[in-house]
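Starting off with a structure, shown below.
Missing here is one protein chain; the remaining ones are kept as they sit in the complex.
Going in written order, the chains are labelled A, B and C, and every chain counts its residues from 1.
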Amino acid sequence: MSTSEETAVNLDTDDTAQDNQPSANYADIIYNGIWKNNPALVQLLGLCPMLAVTSTVVNALGLGLATLVVLVGSNIAVSLIRNYVADAVRLPAFVMIIASFTTCIELIMQAYTYELYQILGIFIPLIVTNCAILGRADAFASRNPVLPSALDGFMMGLGFMAILVALGAMRELIGQGTLFSDMQLLLGEAAIHWKWVVFDDYPNVLFVVLPPGAFIGLGLLIAGKNFLDEREKQRIAAQKAKDGPSNSKRVRVTGQVS
Amino acid sequence: MQTAQVFSFHGGIHPEENKTQSLQLPLGKPSLPKELILPLSQHIGQASVPLVAIGDQVLKGAPIAANNGLLSSHLHAPTSGTITAIESRPIAHPSGLSDLCIVLQPDGKETWTELKPLPNWQQLDATEVISHLADMGIVGMGGAGFPTQVKLQGAHKKPLSHFIINAAECEPYITSDDTLIREKTRELVLGIELFQHLVQAEQVTIGIEDNKPTAIAALNKTLTECNSKIQLVVVPTKYPSGGERQLIQLLTGQEVPSGQYPADIGILCQNVGTCVAGYEAVYLGKPLISRITTLTGKALNAPQNVDVLLGTPVAHLLAYADLQEKQLNRLIIGGPMMGYTLDSAAVPIVKTTNCILAANKKELPAPAPEQACIRCGMCEQACPASLLPQQLLWFSKSQELEKAEHYNLFDCIECGACSYVCPSSIPLVQYYRHTKSSIRDAREAAVKSDLAKQRFEARKARQDAEAAEKEAKRLARQQASASKAVQTKKTAPATKTTEKSALNASNSEAAPQINDTTKKLKVDVAIGKSKLKKLQKQLVEAQEDERLEDISALQLHVSEQEKALVELETELAKAVKANPTKKPSDTPDNSVEKAKAPANDALKKAKIDAAIAKAAVKKVEKALKKAEELQAPEVDAIRQQLADAKKRADELEKVLDNPSPSTPPTEQKPAVSAAQLDLASQVKKEKIAVALAKAKINKLNKRLASSPEDAETVSKDIEAAQQQLVQAESLLATLIESQHNSQETS
Amino acid sequence: MFTVLLAIGILVVLSLIFGGILGYAKVRFHVEGDPIVDQIDALLPQTQCGQCGHPGCRPYAEAISNGEAINHCPPGGQATIQALADLLDVEAIPLDGDHGTETAQRVAVIREDECIGCTKCIQACPVDAILGAAKQMHTVIADECTGCDLCVEPCPVDCIDMVDVGITAKNWSWDKPQGVAAQSLNIIATDRSTEVSQ
């Protein structure tokens, strides 16, 4: 993975401060998970499955859902035991919890969506090693009560899944000219006609279907987010400039002036 | 003519030469201008110091400015006349800024001062001749204006293998050296031999480009006539073969190591103009007051070379060469490759001005807009220093100073070959110049911030030491006063006798043993103190000399010494405390002495406080006036405070008045000190009050500014305040007077 | 059973070897002190002005190493922020206006005929750049002055001015050329004013 959780969080000290507050604001948690601290776009966590399985919407949605469930489950569990785990064995314990949830999900998918399970292959068990999950467990759930932790897990999972699906849709559209093909693999027979052939006679753009295309797609998504953030920042800066600077924060180096 | 091997250097370009235009006409001699402007900084190094005052009459060739330090030069009057001004005038500098100049109004008589040639220079010591050259204000006339005496002295560092005379003149358009060689061939050869006599090089070589056939022929003729050993080497025409380092490589095959001078590898390089100036200085005794300059460019109808007096404004020369004002688009001092543009033609000719290029639009068109660097590598092929210009551009653009330095930015000679060939019209040289100055600024800033840091830390260390000392003193004093209290009860009259001998006698009788220990301790303390002082002195010295390793060691010593001292002092205090009753005489002695010191201190403080109070009152007054003008609403409060201040001032006055006349000089010092301490505290209080008032007035002003509509209601109050202010003022005046009195009496 | 023991044995040996390597590395590459603070301190302008909210540059350097924002130093300005951002590998942010604005290099100058010799400025100067004695006129050693303006406020008679260090022919330098297309939108990184390195 490209960035470890620690540095990702440290990049913005405000975030850690907010994360560490036991009574985090729910609105903040939602905003953090979906946008500001999005695990896929900002923290660049879980890149490996993200780049590997987002060739179609259904793959992305499948993995996204699995990750979401594991994330919520592990966050709740970790939050519940947070006061009873010694610091030294913290991480192994968290990994055990995550592994258990992942195994559950794997078995469930094997049972109900066997084909999708086969398509996703190794990437379902690999959810255990998804830094996003361990990161949230360590950075948030181990310091917050159950309810905020569950919300945080859900929102982070949702943010992750949203990017996965967006990337999947992008790659499916450009790579194969369709959208929502094979949705029945995940959603059952009802979804069999969901496949929308956007372009007829479309030549498969292999480059986009292959993992290198995912890099470019993700790069574009990150660029888009940065662009929006930049605009917002400029707006805030303009607002602040209008308000004028606040009082001086200067201290006297050389004692008091009488 | 001996044939010699000519080496080559990397890169180089072949721009259009454009040399023939200015060689059509013979050497011109322009008339005297209305005024001559002589910048004090015509050379590298410190500016000269003017020797004349406004209104002085000077003769032609008389010194008007002297050198200022080692790397500087003299300046002489180019003609006889009157000094009309010493002021800032625009000078020939790429920035277009002004600098200090001596302005000389010629009287037209051209009366020479007494000339002092050195006819017997061959018998004289080299240093004497060199100092004569320095007195004549000779500087390198090739471009940089390096004082010649410094260069010649530098050449003695190492035995010289080559003495090279630079006659290459590789820049397009410029023909001043060419003309000089043609006109003054004999003088040049004699000048070279003069310099050779001074430096004693193994080999003397004139390097000249093959595009000056007439000059080469003239030189050859003269050299054979003189039967000279000077070698004439003709190098192929290529820009920048006239660069010092490039010419050295062309003639010797050697490279001047980066960051060093040619003298470091036993080579000396002089321009032809400098040699001729040296000849004139020694043979004729003429100082450097004129030079040959090329006037060229398509905006001139009569391009030519002129022998021109230093200080002549460029405008005067342009008029002489028949300038077409409308054609003039760019005015350049120097050549098109390394010269710089002028904002105005009012700037004067200086010792290094070899060419004035008045170009029209067609000749030197405006540069095309900069395009992206495509890393085509043409600049690299052209760079005479074998640099990677495109890489340097990249680092310059992104301000990566360290990387630029690593890529040898400082070996760039700014010859402009890279910019010349750049297909994207990137002003590479400007990027490099900017980056070089950024690096220099950063270095200076680093030195400055290091210094600031050292001084800040030294100050902190000193303050800590002072605080520790004070604390120790305070402890000692506390104990002393405690013992004094005890002692005064027992022996009241003892306080009157301040003579030490008596005290010591009683002291020694009372407790000889203890006294010994305290004495010892005292001696220790004294030694410790002197040691500390010494160390501190050393520390300051070290800081001044910037010896980093010493500083830290010394600081350690100082702090150790301070600690030891504090320990000693506390020990001493303990010792004193342990025997307060047994040695009554010792303590009063101390107490009196100590009381004296604070008394003096307090008095001083009081004086200072009084001064401050005075100033503060002035400030209040000012502020009040302002408030009044602005019709401030809060004058009430100020008035109240002024009243308070007045009261305090009254008290202060009383306190100051009463004790001062009644204080006998020595015996009642403790009382005086007490009174003065009181006074000091009073003044302090008052000062605080005044400060408060000041702050309130400030606030008031602000509020008034925001809400002027309440102003009318308080106008009366303000009047009253004004009256009271006047009263306060007078009170303060008396207060200050009394303080003065007390100072005098005490 | 033997294979199990063998596996365990191999793992134990491996762990010992790697542990040894790690232990050696810790001793061999041990770093003394906290050099990052020194590095940060070296980048700060050492004006000791306190505008950052800390008493001196070093305390601010320590605060930065503990996570304080890097944009609280007006004397250093954007250049210092950029240098700190490069050092700490974080994003360069604009100067925090709450701490003051970046000004040109200035020095304090005492109007000497108005000076009353109170020594207050001498006490206020963090770098001992003011000379003078009580009741004597004071003066600023321009070369030592950092332009922190701490001496201005204590002066009871307001006789200290902060004067911009002017540009003379000696310290003048060429501007940086505008480059390709001076006006453009900051869509990509290389469009920004401080171009990113390779």
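Side notes on the structure shown:
The criterion applied here is as follows: a contact is a pair of C-beta atoms (placed from the backbone, for glycine too) under 8 Å apart; a residue touches a chain by one contact, two chains touch by 3 or more.
Criterion: contacts and distances are computed from a predicted model.
As stated in its UniProt record, the chain not included in the shown complex is "Ion-translocating oxidoreductase complex subunit D", which appears among "Ion-translocating oxidoreductase complex subunit D", "Na+/H+ antiporter subunit D", "Dihydroxyacetone kinase subunit DhaL" or "phosphoenolpyruvate--glycerone phosphotransferase". Residue-wise, the contact with the chain that is not shown comes from B:Leu331, picked out of B:Leu331, B:Cys355, B:Ala476 or B:Leu568. Touch with the chain that is not drawn comes from one residue among B:Pro159, B:Pro213 or B:Pro423, which is B:Pro423.
The chain omitted from view is touched by exactly one of B:Gly108, B:Pro236 or B:Pro257, namely B:Pro257. For the options B:Glu87, B:Asp210, B:Glu225 or B:Asp411, the residue in contact with the chain missing from this view is B:Asp411.
Touching the omitted chain from subunit A are residues 203-208, 210, 212, 216.
Touching the omitted chain from subunit B are residues 9-10, 13, 15-16, 94, 96, 172, 245, 249, 255-260, 325, 328-332, 334, 336-345, 357, 359, 364, 366-369, 371-378, 380-381, 384-388, 390-391, 402-403, 406-408, 411, 414, 416, 419-425, 427, 429-430, 433.
By definition in this document, only the chains that are shown with their structure count from here on.
The geometric centre of subunit B is 25 Å away from that of subunit C, both derived from CA atoms.
The distance from the centre of subunit A to the centre of subunit C, with each centre set as the mean of the Cα atoms, comes to 36 Å. Here the spacing of subunit A and subunit B, counted between their Cα centres, is 60 Å. The residues of subunit C that reach two or more other chains are 48, 56, 126, listed in rising order. Those residues of subunit B that touch subunit C in the shared complex are 41, 91, 93-95, 97-99, 370-372, 394, 396-400, 403, 426-427, 430-431, 433-434, 437-438, 441, 445, 448-453, 455-456, 458-459, 604, 607-608, 611-612, 615-616, 618-619. Residues 41, 44-48, 56-57, 116-119, 126-129, 134-135, 144, 146, 156-158, 167-169, 172-180, 194-198 of subunit C are the ones that touch subunit B when the two sit in their complex.
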